[in-house]
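Excerpt of the complex: some chains, original placement.
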Amino acid sequence: MALKIEGVWPPIVTPFRPDQELDLEALKANLARWNTTGLAGYLATGSNGEAVFLSPKEREAVLATVVEHAAPDKLVMAGTGQESTRATIAATRRAAELGAHCALVVTPCYFKSQMTPTRLEAHFQAVADASPIPVLVYNFPQATGVNLGPESVARLSEHPNIAGIKDSSGNIAQLSEIVHLAREDFAVMVGNAEVFHPALACGARGAILAVSNVIPERCVELIQAFAAGEMERARRLQWAIARLAAMVTRIHGVGGLKAAMSLVGYQPGVVRPPLTIPGPEVVQELAAELTALGYQVSR
Amino acid sequence: MALKIEGVWPPIVTPFRPDQELDLEALKANLARWNTTGLAGYLATGSNGEAVFLSPKEREAVLATVVEHAAPDKLVMAGTGQESTRATIAATRRAAELGAHCALVVTPCYFKSQMTPTRLEAHFQAVADASPIPVLVYNFPQATGVNLGPESVARLSEHPNIAGIKDSSGNIAQLSEIVHLAREDFAVMVGNAEVFHPALACGARGAILAVSNVIPERCVELIQAFAAGEMERARRLQWAIARLAAMVTRIHGVGGLKAAMSLVGYQPGVVRPPLTIPGPEVVQELAAELTALGYQVSR
């Protein structure tokens, strides 16, 4: 597998117009700006892309736009996980046709009590077997109620078409164990910015972080500080971004993320209900965090 | 609202052929048999109908078949909940066109940390406003990680187009509070057979129970015993069905349910992966429970 999955990737938001329709022009504008940064790639149609709110056609339109407008040095990953194995395979194949370099497949979770290690592994093996492009597994127990254990991940890492994992659990003991048990070149990507720096210390290769939609520069800075062995600087950057990261994920979700993006000049548009954009108090808090991080804020 | 929602309803399984394709003939056969029982109605495309594994077209085909083949004395409810408000409205309108008498809308849950009471209530209000048919809210915290509290349910019960709730939480204190706080004619339907009898004791009007796919007669018997004031008999029936109910829901899921249905002559077909049908040991346990309940078992 030649694909080099590392560095910082935003799980890019999907802009909607005030009438809730897809806004591909806004998406292009965001990509144009991200293209100028040190981001390594883009995750399209992930959780933060409100993929669960998109029709299959909308998902394809978003992915096609990202593939077309990503700078040549950026890779494109497509979120393609569905509840059934067959639907996941279909979505992954379609993403490959549309030009995605790799696919991110979340653990199925609606029938949580039935999602045993055996069934989850069989699911990922079947998807990887059928996929024309490398697959990454996505573990996000806080959202799914399902956890894929390190032993399962290690077994999956032996599959030639399973390239890595996005681990958003925030469970650093588990991430460390995954780095230890998985095959040498398996790409462990941390998906939780509140443990970005400790994850790197444990051997993560890179990060897929909601907050990098809005402050890609700081996220890239942190990973570069770490690579340069500047531990104290990496630690300080971690503290600097942790609070904003929490606000645009577990505290205020995609609504908070889009509000923060608007503050620094991106074009995220609205969210689809039942989500909402937070009110002025939260926006003020976000603005304060962004200012502290060195960003110019406009409202 | 003239619709009388009470009695026992199975959330009917969706039969698949060995190649995983929809098997509408098997569905008709099952309906023909259920039509001869005391079941009050059918829930199509619910959790146990593997709705999350069905394409929009497949969901429509299943619903249309149920509407056409249900006996005239049976009502039809359609599971129409989606993650976004707009997709839920679209699915509910389509269900009405296809002839469903009412719709069951599960709490959105992918973005669990954002599913505040305010947002959930706004979602249900918007769906009820737009729906041509009465809507029931569906609360199933074990699957969704989201709980809709009694105060929210009470407020929603004031909406003229919100007819009731399916509560699968198993939390009897909460169900009792809902019966107490909701408007007089609000249909509280218990969705967890392990608390079927206590829920009736607390004022539930009826039940939507996975296990009634396979032993509708016993479930109807229990509700009749309760209505007749035969408390001891109701209690004994509860004990008799509790273990099987657990096995075809939280223990072995839809796979267990379909295995049990096969044992008594229904035609449930296979499940779609990542779900699987349990192995021979579990099937033997299921057979023992069914025999104890007075059913003839064939393998």
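Note that the chains take the letters A and B in the order they are written out, and that residue 1 is the start of every chain.
One rule holds in what follows: contacts are C-beta pairs under 8 Å (C-beta built on N, C-alpha and C of every residue); 3 or more make two chains touch, one makes a residue touch a chain.
This structure is a prediction, so every number in the text was calculated from the model and none was measured.
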{"item": "Total identical subunits in the assembly as filed, 2 in place", "value": "4"}
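We adopt the following convention: only the chains that are shown with their structure count from here on.
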{"item": "Distance from subunit B to subunit A - Cα centre to Cα centre, in angstrom", "value": "35"}
{"item": "Residues of subunit A touching subunit B in the complex", "value": "20, 47, 52-53, 55, 83-87, 108, 110-115, 119-120, 122-123, 126, 142-143, 145, 250-255, 272-276"}
